[in-house]
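As you look at this complex, bear in mind that one protein chain is not there, while each of the others sits in place.
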Amino acid sequence: MIIVLKAGASDEDIQKVVDKLKEFNYGAHISRGENRVVIGAIGEKRMEEKILIMEQISSLPFVEQVIPILSSYKLVTREFNPSGTKIRVSPDVEIGNDQIVIMAGPCAVESKEQLFEIAEFIKDVGAKVLRGGAFKPRTSPYSFQGLGIEGLKLLYKAKQKYGLPVITEVMDPRDLEIVAEYADIIQIGARNMQNFTLLKEVGKLRKPVLLKRGISATLEEFLFAAEYIMVGGNSEVILCERGIRTFSDYSRNTLDLTIVPALKYKTHLPIFVDPSHGTGNFRYVPSMAKAAIAAGADGLIIEVHPHPEKALSDGPQSLTFSDFRRLMNELKSIANAIGRRL
Amino acid sequence: MIIVLKAGASDEDIQKVVDKLKEFNYGAHISRGENRVVIGAIGEKRMEEKILIMEQISSLPFVEQVIPILSSYKLVTREFNPSGTKIRVSPDVEIGNDQIVIMAGPCAVESKEQLFEIAEFIKDVGAKVLRGGAFKPRTSPYSFQGLGIEGLKLLYKAKQKYGLPVITEVMDPRDLEIVAEYADIIQIGARNMQNFTLLKEVGKLRKPVLLKRGISATLEEFLFAAEYIMVGGNSEVILCERGIRTFSDYSRNTLDLTIVPALKYKTHLPIFVDPSHGTGNFRYVPSMAKAAIAAGADGLIIEVHPHPEKALSDGPQSLTFSDFRRLMNELKSIANAIGRRL
Amino acid sequence: MIIVLKAGASDEDIQKVVDKLKEFNYGAHISRGENRVVIGAIGEKRMEEKILIMEQISSLPFVEQVIPILSSYKLVTREFNPSGTKIRVSPDVEIGNDQIVIMAGPCAVESKEQLFEIAEFIKDVGAKVLRGGAFKPRTSPYSFQGLGIEGLKLLYKAKQKYGLPVITEVMDPRDLEIVAEYADIIQIGARNMQNFTLLKEVGKLRKPVLLKRGISATLEEFLFAAEYIMVGGNSEVILCERGIRTFSDYSRNTLDLTIVPALKYKTHLPIFVDPSHGTGNFRYVPSMAKAAIAAGADGLIIEVHPHPEKALSDGPQSLTFSDFRRLMNELKSIANAIGRRL
Partner (left out) sequence: MIIVLKAGASDEDIQKVVDKLKEFNYGAHISRGENRVVIGAIGEKRMEEKILIMEQISSLPFVEQVIPILSSYKLVTREFNPSGTKIRVSPDVEIGNDQIVIMAGPCAVESKEQLFEIAEFIKDVGAKVLRGGAFKPRTSPYSFQGLGIEGLKLLYKAKQKYGLPVITEVMDPRDLEIVAEYADIIQIGARNMQNFTLLKEVGKLRKPVLLKRGISATLEEFLFAAEYIMVGGNSEVILCERGIRTFSDYSRNTLDLTIVPALKYKTHLPIFVDPSHGTGNFRYVPSMAKAAIAAGADGLIIEVHPHPEKALSDGPQSLTFSDFRRLMNELKSIANAIGRRL
């Protein structure tokens, strides 16, 4: 950590910083430039202490800037697992290797008929995991809130019938036990990326978690959220970009695909992309699905519905069966072009 | 609701929209312009149906735009309570009248000594409510997470000793019962503004709730979050602006004060401002506190600490005692200038 | 255009709107709902009048919302040229057909040696247009401002020697004549996307213009900027996404690739992507270049430098020769996978 003092800082000020560092068993290396005094803090402390001391030193009125040298997370860093994490979801499906995994299904589980029709179809065209919401986070209290436990049971039945592992979202820590019982992958939605209560709870599981990036999360906050889960002992975390909130209003969110190579560089965890929420518009989903694969994503999660105009949730961003079939073919070509497979 | 079809929409397309509307018992008024067909949907439906039909019609590929005419929330609208909501917190403190209410205290409850010293001081200079975090949402799992229930008990003791009502944050629905037992006002933090599980639970209480705006929440989403609470039967909601996330990086957040007059115009609920989180820098807190009052806020919530450089959380944005005392005097002048009182 | 009045609007208010519309020769269709009066304005006016009347009606205090039905630009819309604009830059290079065109070169022209070395190399690996800045817009007055006219002349010499058409930026309307003399494509940079003086001037040329999206431009503003050029009579406009400014800070800008399919849907103009400025980091350029092609872009503009650590501008986002060569090969595969060619 490097501490820059304000112009005109006195010897007494410098001493206060040195004392503060000593309190935490840090050494201090003082460098006096023509305009500023810069103090390097020397010593390797536990993360808990590093974060606290940085904040406390920042509170000193004669300190201009405190600059960390090392990141404040560790379990998620690429150094921690240079070869990359692979997550086995079922005997057939492993995430993080050269196979690109497509998860697909309706936004919300609406009925047995709807779910089974979709499950059969997506399996047929090559998707490997069935998605479907049972508990739905909705902006308005007047929107459809999901079938709840009934939805979970339908997902489980679809899984048994079609042999597809299932992913579904949990919103309430009190539901976690039952969701974990029925689902193969637990989804933490964008709105809950910093629901630390929930993160700590899924950290106690030994089950894959797909963690969606919050709509205004920085890359660093995203990694800290994953760190919360890993600190609890659960290392099977899949990161998922699903669009961020910006000024741009022609799409529901702004899909930030550059985070794919950036996360590949910084972390060992696999990266997924959700082009459905990322664009909010079925018209742009296929292009962005292809772009995500070209950018290096390990997989996609896509909303599919046989009749978007009858969907109880997110119809405008759902692909029809024919659109999804066409897309799967195109994705195969792109995967081959970059030396991977679907 | 008004539905605009794409250029070249056929009679069959028009009929599909009309049929869809009929399905929900809406009448249709068709207007054919030179370039576009516009359909007005006539009928007053329950909110649940209006939201669903809008989404489903948006999913039709030949529909260009669906424009709502009325807002999709109702309990929070100014029409619902034109004279404005007043919330009695204690015999002495009512929020929403011409008195401006200042809540102050440490970011986190750290110890009995710290809390009592602060409580005594802020009461002395005119603050009316004591704030202090017992459960702390922290970006990093390695940061101080709060004293938990021990912190709640200290708040309660401070309340008894100094006669100040207390406000504290709840993060986990499983903690709500105990938090409600000790606190006079329940705080929902910015990260939980769309934690719908939590919103539904506090909606069941009969206790004031201070709801902070999420860092990327639109005004509409903010009002929907309040609507979630009010739908549950709890109408004592205080809205609180605390800064939004933008590209601008010289302050921790961008304090969006224009939302004060905008909310005054749109809702009957009282509006607070948190200049501490809103700026993230003690240097800018006094200016923005004054600006918030001048803009029409009903109160402020401010972080105060006797020794910011020893704080376990948020030192860089905490005011010292002398800074806070000076600010309280300045706020009195501003309040008088706009015909209110502190 | 549809006009929604506030709740409680009087008959007199309605009449004022009708009169205002009549003043502009619009008919009015009044529809009284239970809660709101909605007025449809009927008539096809010139764009100038439509924009003015919308703004004036919005200024009436009893008007809640004025909703346009049609977009306010026309020459750029896809309807205006459904088959898509093709722009011939040289006998060998046409933009907007199934061939993807790569423009490459240094951020700034630094010397004859530097420019010729790069030109020779990029031609060798398949790039079709040479880029290079002569006039450089720099955030700081202390940064290298470009070689100016000397740089233009070097570009022209490189063009003659290597047979590559050249693209360079113009910032000052007084330089336009000379830039147009030397360059094959005129670039309008992101900072000048709403420099209307410059847009009007390039509108008078009959020469291709590459118009970069401003860092905070909406899709609509981007199209209006292109409309400014087309209104002047110059229809050879290439749109170029180069990243927008958001809260996200791990990359210099946030590359908004979804705008590629969105623009394809809305306009007939060709779309380019600049992954160098879009990411600001050489490490992420190849992934995003591939993603842009997979998303449907018609071409790319990429910064290449033999020695980024000696570049006078934008070294951190420049590709080395070996990186660029590898990327060109990968781009060929992606192009083939989507049925196009490089």
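We call the chains A, B and C, going by the order they appear; numbering starts again at 1 in every chain.
We adopt the following convention: contacts are C-beta pairs under 8 Å (C-beta built on N, C-alpha and C of every residue); 3 or more make two chains touch, one makes a residue touch a chain.
Since the model is a prediction, treat every value here as computed from it, not as a measurement.
Contact with the omitted chain, checked across B:Asn192, B:Ser235, B:Thr279 or B:Ser318, is made by B:Thr279.
Counting over the whole complex, chain B has residues 216, 218-220, 244, 246-251, 254-262, 265, 278-279, 283-284, 286-288, 290-296, 330, 333-334, 336-338 touching the chain that is not drawn. The missing chain lies against chain A, touching residues 2, 4, 7, 29, 31, 33-36, 38, 40, 42, 44, 67, 69-70, 79, 245-247, 249.
In the full complex, chain C touches the omitted chain through residues 20, 46-48, 50-52, 55-60, 72-73, 137-144, 171-174, 191-192, 194-197, 215-216, 221, 224, 227-228, 231, 245, 282, 308-316, 318.
Operating definition for what follows: only the chains that are shown with their structure count from here on.
For chain A, residues that reach two or more other chains under the stated contact definition are 216.
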